[in-house]
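With one protein chain held back, the other chains of the complex are shown just where they sit.
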Amino acid sequence: MHAGDLRFQVQNLTRVEGEGSLHLLVRDGTVAEARLQIFEAPRYFEALVVGRTPDEVLDIVSRICGICPVAYQMSAVHAFEDLFGVEVEPATRSLRRLLYCAEWIESHALHIYLLHAPDFLGYPSAVELARDHRQLVADGLRLKQIGNRLLALLGGRAIHPVSVRVGGWSRAPRRKQLEAMQADLHEALRLARATVDVALGLEAPAFEREPRLVALHHPHEYPFNEGRIVSSDGLNLAPQAWGEAFHEVQVPWSNALQARGSDGLPYLLGPAARLVLDHGQLHPLAREALDASGALESIRRNPYRSIVARAIELVHATAEAIEIVDGYVPPAEPAVAWEARPGTAAWATEAPRGLLFHRYEVGEDGKVAAATIVPPTSQNQAAIEADIATFAPRVLDLPMDAATHRLEQLIRAYDPCISCATHFLDLTIQHEATT
Amino acid sequence: MTAPPPSLRVLVCGSADRGDDGAALQAVAHVLPRLEPDVRVRLEVRRCIQLDAADVIEVADGEACLVLDTVVGVEPGAVVELALDDLADRGTIGPRSSHALPIDQVLGIARAVRGTLPRGRFVGIGGKWFGFGQVRSRALRDGMADFEGVVESAIVQLAQPTLA
Partner (left out) sequence: MTALPALPPGGEARVASRARPRVGVVKFASCDGCQLTILDLEDELLALTDRFEFVEFAEATSRRSSGPFDVLFVEGSISTPEQAVEIVRLRATTKLLVTIGACATAGGIQALRTAAEHEAFRAAVYPAPSFVDSLAEAAPVADHVTVDAELRGCPISPEQILELLTALATGRRPQLPDEAVCLECKRRGIDCVVVARGEPCLGPVTQTGCGAICPGMGRGCYGCFGPREGANVDALAAWFADGPGTGGLAAADVGRLFAGFTGASPSFRAITDRLGGRPPRPLRPAVARPPEMAAEGPPSWDASGTAGEDHNARR
């Protein structure tokens, strides 16, 4: 043990939102502090939506995330519709689920194949992986492309959709347009099922803990836009009532806010949480894949097994997309009429990375007066730090490069909303001697 | 009369509402109307916010590919041009997005999956302001005429049918 700081600069990709950094304070071989800064909550956007009408808010919040813009629009639009008492047509509801299927497909495929799989197979990035496993990467890209195509069909473009409106859609697709996607979607289902096998074949580092899991739960469907907030320890809340069980705290060492349970403890969102809490509502094909894998328990306890969870959700999303397209009848009107009402609009939906909560104060003038947006990644940060604190002692004796890489791999298992670069982490380890 | 199959795929990257990030989109909007009809008919223009490996992989054998984007790592307003293969080998020109694989990785993946990269070039202009709603920076605006000129020549060159 030597006194003083061990600082190390790792090359990182500058992001618009900030850089990835992890500062560890180690005392007597245990981690006394794990300060992870990988995601800035979207304070800028909370300010930007003030004074805007609900439809304008939808355009703005989709910019918060380039990889899950649909999620931000879905949480926002449902919050407003809940407050205004808007009932959308069943076809609209189905189309919104279809839109989320498309986003899950695109996001999960990207993460599994291009970001996470290289870690397991010992490649520095997807490029090297592609050289040795061409078909594997081609399959992942094809899945992502199909997701993007469906997104573009419904939303106008694959990123930052433009057609989601309060009350429904600015334009609803014709049946023929969706039917034209069916061949692709069947191919995507086939690829998704193959992805489960691939994921199961990847050897996960042995690391387990007992996390507290939180997700939406709906009695009849795997959760996207509707459901109550439930947890692995008995929580059961209306989606508007996130604030009754969770809140944001300020970490002492930065301006960032993190979310915690009311008891101050961390909790975990995302595919693992959803599978554990909602596997009864999976599409039969996905349920079959999960049961055949026998992996549910390891998914619950080992963060590295999230890749299997995502693969199973890929099966679900592709299978459900096929069903929605099969049964699609265009709505009589793409959107229903609505009128703003003052009050508090709040809702949670399931982004690819986990539960995304929005709350808006709407004024007498029908415009937003204040906003709270709590993304899944900022809710997961405490969970990631808790796991890093447990895991890090294993890597402290490794050379800095190797230690950084192992910690990046652990963080990547949570699919956080950060730079997708392989090397994103600025790691510093401070050793304090106590003798 | 049927149109000939496209001989050049133009992949235009960037986001219109992020200041300098919209430079490629704008350049294409200016250049397209200036092109001769027999060049324009050979083009397939795709707008992508970020370059996706699938877009490059899809380029047919015998089709060329031109990728356009704003870049960081060079002087704002400066125009860079290089072959796609060279860009895939390098790694110094990065995207300004937190949710994109770096462009060199995208091309590297595309090359590994497709076997080779299509005949083609990357043309970029250095950018400075990428925030939402920001206007295009002065440095970039000053470089746009150059950028458009290089884009136009690249299109005309690459759209030539080859004997290969």
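Order of writing sets the labels: A and B. Residues in every chain begin at 1.
The rule is simple: a residue touches a chain if its C-beta (ideal position, glycine included) is under 8 Å from a C-beta of that chain, and two chains touch if they have at least 3 such contacts.
Remember, predicted model here, so these are calculated numbers, not experimental data.
Contact with the chain not shown here comes from a single listed residue; of A:Ala371, A:Val395 or A:Ile411, that residue is A:Ala371. When the full complex is taken into account, the listed residue touching the unshown chain is A:Arg301, out of A:Arg190, A:His218 or A:Arg301.
Of the listed residues A:Arg93, A:Arg131, A:Arg228 or A:Arg260, the one in contact with the hidden chain in the full complex is A:Arg260. Across A:Arg93, A:Arg212 or A:Arg341, the residue that sits in touch with the chain not pictured is A:Arg212.
Counting over the whole complex, chain A has residues 30-34, 43, 46-47, 50-53, 56, 59, 155-157, 162-163, 165, 170-171, 206-212, 247-252, 257-258, 260, 263-266, 298, 301-302, 334, 367, 370-372, 382-383, 385-391 touching the chain that is not drawn. Residues touching the missing chain, restricted to chain B, are 15-17, 22, 25-26, 28-30, 33, 47, 132-136 (touch as defined at the top).
The working rule: only the chains that are shown with their structure count from here on.
Averaged Cα coordinates give chain A a centre that lies 30 Å from the centre of chain B.
Contacts from chain A toward chain B in the complex involve residues 13-17, 48, 63, 65-67, 114, 125-127, 130-131, 134, 137-138, 141-142, 144-145, 148, 157-160, 417-421.
Those residues of chain B lying in contact with chain A across their complex are 15, 17, 47-50, 52-54, 57, 72, 94, 96-102, 105, 108-109, 112-113, 130-132.
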